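What follows is a single structure, and I will ask about it in a moment.
Of the protein chains in this complex, all but one are displayed in their positions.
Note that the chains take the letters A, B and C in the order they are written out, and that residue 1 is the start of every chain.
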Amino acid sequence: MADHTLPIPGAITAAPSRGAALLEWLHGWVVTVDHKRLGILYVVYAIFFLLVAGAEALAMRIQLAIPGNHFVGPETYNELFTMHGTTMVFLVGMPILFGFANYLVPLMVGARDMAFPRLNAFSFWLTAFGGLLLYFSFIGGFGLYGMGNAPDVGWFAYAPLTAKAFSPGHNTDYWALSLIVMGFGTLGTAINIIATTLSMRCRGMTLFRMPLFVWLMLVVSGLTLITITPLTAAQIMLLIDRYVGGHFFDTQSGGSAVVWIHFFWIFGHPEVYVLVMPAFGIASEIIPVFSRKAIFGYPAMVAASVGIAFVSLGVWAHHMFTVGMTSVGNAFFVLSTMMVGIPTGIKIFNWLATMWGGKIRFATPMLFATGFLFQFLIAGLTGIMLSVAPWDWQLHNSYFVIAHFHYVLVGGIVFCIFAAIYYWYPKATGRMLSETLGHWHFWLFLIGFHITFDTMHLVGILGMPRSIYTYEADRGWNTLNMIISAGGMIQGIAVLIFAWNLIDSFLHGKEAGNDPWDAWTLEWSTPSPPPAYNFGADPVVRSRRPLWDLKHPNDPDWKYEQ
Amino acid sequence: MSAIQNSIPIFADENWRLPSRGRVGMFSLIIGESAIFTIFVVAYIYYIGRSVSGPTPQILDIPIFNTVCLLSSSLTIWLAEHAIERGCMHAFAAWWALTMALGIVFIAGTAQEWTRLILHEGLTIRTNLFGTTFYSLVGLHATHVVVGLIMLSLVLLFTLLGRVEQRHAERIQVLSLYWHFVDAVWVVVFTVVYIVGR
Amino acid sequence: MTTESQPGDRQTATIQMPAPTAWPIILAFGCTLAAAGLVTSAGISILGGVFMLAGSIGWFRQVLPHEQHEEISVAVQPVAIASARALVDRIRLSPEHRARLPVETYPVVSGIKGGIAGGIAMIGPALLYGLIAQHSIWYPVNLLGGAGVAHWQNPTTAEIAAFHWQSLFIAIVIHSFTCVLVGLLYGAMLPMLPRHPILLGGVLAPVLWTGILHSFMGIINPALADRISWSWFLVSQVAYGITAGIVVARQERVPTDQSLPFAARMGIEAPGMMHSRADAGPSRDKDKP
Partner (left out) sequence: MQPGRRLCLFRSRLCALCLPCLCAVPALAQGPQATPSILAPASTPAHEIYNLSLFVLLITGSIFAVVAGLLAYVVVRFRARGPDAEHEPPQIYGSTQVELAWTVIPVLIVVVLFLTTARIIFAIQDAPEPKSALDVTVIGHQFWWEFRYPKLNIVTANELHIPASTRGAPEPTYLHLLSADVDHSFWVPQLAGKTDLIPNHPNEMWLDPRAPGLYVGQCAQFCGVEHAKMLIRVYVDTPQQFDSWAENQQRLAVDDSAALAGREVFESQACVNCHTIVGTPAHGTFGPDLTHLMSRATIGAGAAANTPENLHAWIEDPGTFKPGALMPAMQLSNQQVNELVAYLSTLH
């Protein structure tokens, strides 16, 4: 995926020396404003941090494998889970999904580039440098001893633990500053995606003919505009507290810790949908192609996506059932949270109906998409359990919650991301990923995933809270924790296989051709990899599946679509 | 399988109009900015009357003149938009300069207010919750005004150099959208800080 | 789609793409340094400010007065868009076994009307029960609405028989919402199973529903479960089902469904089962800007 130059005709004339060629090549990537290159940069960056944050997770699992372990100390453990969470959300999840959006949205709507190509480059580099700043904290500040100054207040950074009094040093500052920098990058990308989908569509690409992935990215970008910014605002307040002595979250001077919790989750919950809805988009592209059927109920899928986005803005306080709200407040957020289940259910049923009656080919992308469906179903149901406030009083901040959101984030999103990489890698590089390695990757990851996270539900029910670096030996959690850790290792192996597959297939993979999956959206009508200008001539579409229309002139979609 | 002829007929389609990307982008930015302001406004409202010590909002004077200046600058920038659309570059420059002047008056008024509060009332951002929330919210808005003024002055500079022409009308309009937004936010900030909050 | 496959003269054509530029990365680097200065030293921030200024100016000159472009020549890359799967199956419709179907069925929206009518009909037996059992029409209302009234821990019978406006409000909301929804569900599903709509919707479904509620009522609403009379409950459910059924039956029937197979009764939209549009060129489609 990584180091590949797209052929830019006429770019390379003579054969310069090796070093100069390398420099030239690097320079090309650094100054690029091409949406495809930036998309690839995003994805490579995110995969790198996926490995980093995965390693952090494994370190935590080694520490927790047995009670009273001394693999890492409490300070280090706290830094590990803070960095793991922050990295996975901001340096893996968001960049990789925006990377896909960058690469695919212009291709799918038949445009030559994003609406604001330079802003696009700027956004990526903000994200990239923000990530570097976050990781600089390991060596920054007081120097390299110990673990430096990495944030250690949890990725939710509840006040007043972040106040100067309880968190001296620059740990929290690194967290807030790097996220603000990345937040502006994300804001830029979101604006760019919205402008691209609204203003750059090719002829005939009405809103209701856009591929679902584009629809989902449009909804996600809209949601990003109003969810990332509250976090930025809250972090600015935090920095005002820490640097100029403000009192926003200073509980000694009348400030409120609860306000931070509200602000954080006003960002934090929609953020989950910002992460998961692109995954929905990916599934909505892959499942139809491998089932050989049009997506079932396209308008309902669009409506459900918009519905989820709207409802998600009113559910944040379900993270706060234990904070001590009034009973009526609790009941309201129970209802709004349960309502999210309805559009989500529509989506799951529509995917099932898409597969129903199809001729399903289980190539690796489809395997991952099916895994996604299964796990996302469970994640949704445990979500319903957690929305039941009294039960949440028990399960909140326990390993059950950890299991639930890893079911969403790993079982749902990461599975979809893998599916997407297997699916679009041929388009981006011109080579297929190895199916054999892909199957190994899938099965190992699936098994490891279930061993880890199914078991996590149980320790949660047995009363194990999150964020603890060690636990008492007599609590009955020992065996289960050992199993969880073992499952984590299996997942680690699977991801290494995947990384190897990416590199090996890039060098020796099978030639892909333009349209290896016999798919229907516009990106498959370009060569693999697509030229810098995407389309030699502006495409014109008449239905949601323009390539289907071309492939089946006697049975085109535009005759039947509502 | 025989290959199919792969081109679909191109329809004569004169109606294919899409919204301008500049406008869409600016509207998106405005939505995002509104969310930031919302958070600060909510924090301000939540913390009204919760300071444990120090000055209270009673010490604020209602900045009527400032407000009138800022709001009327929305009108003048709108007239400037019209002027450039019709191609009257002189009128454009004049209205644009007037807009800037009004903006500068507003900022100067804010600066004066802050000087009074800091030096005479002893209210700084560290004093108490009121100070923290007041300076943050009003300061956030003032920052936006300053950013707007910088961009306005760039346009004015290029206008005076004769580089701005009628064909730039759309860009000018996108920029003035931002200015309208800054004015609209002031209405909210004004209401919250000087009317509700007192 | 792609016209590269068209022979000929496009070879020398070029396309304008935005020129690569380093200014965005410099600006981004500057912003990050400016932030990093806060956790290291002020000098870093100043350096970041310099980078930001340079980046902004450079970027500004990139887009004004004209956006900078580079010309990229179009390479001829013939793209064949074809699929090996040239044949598209249709849903096989075998009309033979549909002789037993009723001749007509009802449109989906009729279910909502049925639901409303049924909901009104249900009130009758419920109030009657209240009058007979406790001499108060508010009794059943409070049993339903009591689920949401906060301060009712262990209400006495007299309390339940009295009038409470919150309880009335909640009961109305629950009742009307559920009735309309169930009606909608009937409307959507009964046309799929049209053999005995009255029997299915009027009797079987209420019995099933009552059975499910019977087993769960203790946890959903214990106050209701303790006092409920299941026979009366069933009567009101059946009243709902039958009234809804009758109202639906009186709606205008959709006459063409006589010979439709199950797939069509499900409302499946697929080629062969829906009319194809003669021509719908993009010229007809207006997009909302």
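To be clear about the criterion, a contact is a pair of C-beta atoms (placed from the backbone, for glycine too) under 8 Å apart; a residue touches a chain by one contact, two chains touch by 3 or more.
Computed from a predicted model, the values in this text were never measured in an experiment.
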### Summary
Note: the excluded chain touches shown chains A, C
### Residue, one of A:Ala150, A:Met277 or A:Leu446, that touches the chain absent here
A:Leu446
### Summary
Sole touch to the unshown chain from C:Ala42, C:Ala158 or C:Ile219: residue C:Ile219
### Option touching the unshown chain, where A:Met338, A:Leu437 or A:Ala537 are the choices
A:Met338
#### Entry: Footprint left on subunit A by the chain that the document does not show
73-75, 78, 152-154, 158, 160-161, 166, 251, 254-258, 291-294, 296-300, 322-324, 327, 330-331, 334-335, 338-339, 341-342, 345-346, 348-350, 352-353, 355-362, 370, 373-374, 377-378, 381-382, 384-385, 388-398, 443, 446-447, 450-451, 454-455, 457-458, 461-463, 465-472, 474-480, 483, 552, 555, 557, 560-562
### Message
Under the stated touch rule, tell me which residues of subunit C contact the chain that is not displayed.
### Response
83-91, 108, 147-148, 150-151, 153, 174, 177-178, 181-182, 184-185, 187-189, 191-192, 216, 219-222, 266-272
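Just so it is clear, only the chains that are shown with their structure count from here on.
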### Task
Taking CA centroids for every chain, report which one is farthest away from subunit B.
C
### Task
Could you please state the distance in Å, as a whole number, between where the Cα atoms of subunit B are centred and where those of subunit C are centred?
38
### Query
Counting only residues that touch at least 2 other chains, which ones in subunit B make the list?
4, 6, 8, 11, 13, 16, 18-19
### Message
Among all residues of subunit A, which ones touch two or more of the remaining chains?
### Response
201, 203-204, 540, 542, 546, 550-551
### Query
Any idea which subunit A residues touch subunit B in the complex?
115-116, 187, 190-192, 194-196, 198-201, 203-204, 221-222, 225-230, 232-234, 236-237, 240-241, 244-248, 253-256, 259, 263, 266, 540, 542, 546, 549-551, 553
### Query
Given the complex with subunit C, which residues does subunit A contribute to the contact?
7-10, 28, 30-34, 112-113, 117-119, 121-122, 125-126, 128-130, 132-133, 136-137, 140-141, 149, 170, 173-174, 177-178, 180-181, 184-185, 201, 203-204, 206-207, 239, 243, 292, 327-328, 357, 514-515, 518, 522, 525-527, 531-533, 535-537, 539-542, 546-547, 550-552, 554-555, 558-560, 562
### Summary
Residue set of subunit B touching subunit A in the complex reads 4, 6, 8, 10-11, 13, 16, 18-21, 24-25, 28-29, 31-36, 38-40, 43, 46-47, 50-52, 125-126, 128-129, 132-133, 136
